[in-house]
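Below is a slice of the complex: some chains, not all, each in place.
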């Protein structure tokens, strides 16, 4: 989000100062008070919490969890062979649980703690120390705050989904325990710092004035790169290009994609932190960009292959959602349609043609869709934000400058994420091994790694 | 007795079953199989990955009949399953040495 955490800190502070009742009380009463002040012609702003915002942020948080479980789990799971279904579901589930615990322990503090560093938030808020029922976090409107617990929970789900998105790249062959170790290290060394750099007001990239409304760089480019590096280092699946690896259930993939769309409104409109016109804009853009991208993919496929496929429509859907993520609060509805359509066309040719040239096995196209789509979105944001293209013109810089800033932000993310991820994969590979035995891969991870079968009809 | 093995197009199953009952067949085993033959399969494309599926869905009938009934059953199947399109299927006849009905212990033709 176009967030600023110092204000948050500030807000919390402010909150801390003012008397508890003042905080607990109803907006109406607050109003009374302010009204009273008003009569005394006092103008100072009192940090107030609006329950409408709290309600919206809580449901947004729930929606993002929904995106992961069962959203991503089904979207990915449907695309693998039946014998590996549970391994996908299991990885998404346990990653979510793991990252939640890490987030509470040190993640939140590293990303949004009080340390005034451009690279991380320090450990001051480790174990959420100091956060109480009364702690408030700032929003983008001066004087408007939300309970810090809501902000913590909302941000927590972002960390979870980013880690979960990665697994699609090396599906059907990764070693479960190794993956968990990788995730624990990756969120700590890659995700938390990048989140801080992009979203914290002290953050390096935030300082440059890069626009990333809901996490195009932090979530999608990050996941895409980690996935790409992973699938290259881990290597292709046994029988890749030889065995039939058709999705075992396009039905579930479509359900997963639909849930992703539904949940994404929490992701994008929730990133506005308030239930107002800004959130409404982010919401309608999350509709239109996705629609534009879906239609674009379907049309291109019809032209290119003669038939439009469900997997195509689902891929277009997700591509549109990825592309609009950084632009959701800045673009206009029509601009969003175009942004989605353009991203869709680019991703289509990437996953259906370019990728096969390189010949790496990004099983579920994490890079092809989240990486590529994320980059298109990050850059495109600089364009659709312009008033000239129907955007709200949030950026004060010239389009050229903004485009350059966006480009820099993308590069930093790619490099930092790429290098660190590579090191982590290697490290784990030599120590505990990244991949299951060939027999286990043949038998399927469900039985080999989890001792179960997904279906027994 | 003979074991008649026939592969036919799935949507013909009901028709064939009815025709056979009229000529006196009182039982059979039906299995869904993947057929390979001159009838070509199809190609599926998932995000640019092409998979040629060389098998077409077929239904396999296994019917044990008294020698006397064999020819009639074969011709009935042939007649009913026919669509004159490639992939209509085959009928094979094998010899059966003995048959037994589990419930009653009846043997051979009485078991059918």
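A few remarks follow.
All chains are identified by letter, namely A and B, in their written order; residue positions are counted from 1 within each chain.
The rule is simple: a residue touches a chain if its C-beta (ideal position, glycine included) is under 8 Å from a C-beta of that chain, and two chains touch if they have at least 3 such contacts.
In this text, all values refer to a predicted model and were calculated from it rather than measured experimentally.
When all chains in the structure file are tallied, the complex works out to A x3, B x3.
The criterion applied here is as follows: only the chains that are shown with their structure count from here on.
Inter-chain spacing, taken between the CA centroids of subunit A and subunit B, is 54 Å. Here subunit B touches subunit A in the complex through residues 44-49, 51, 53, going by the rule given at the top. Within the complex formed with subunit B, the residues of subunit A that make contact are 244-247, 305, 309, 311-312, 315, 351-353, 355-356, 365, 368.
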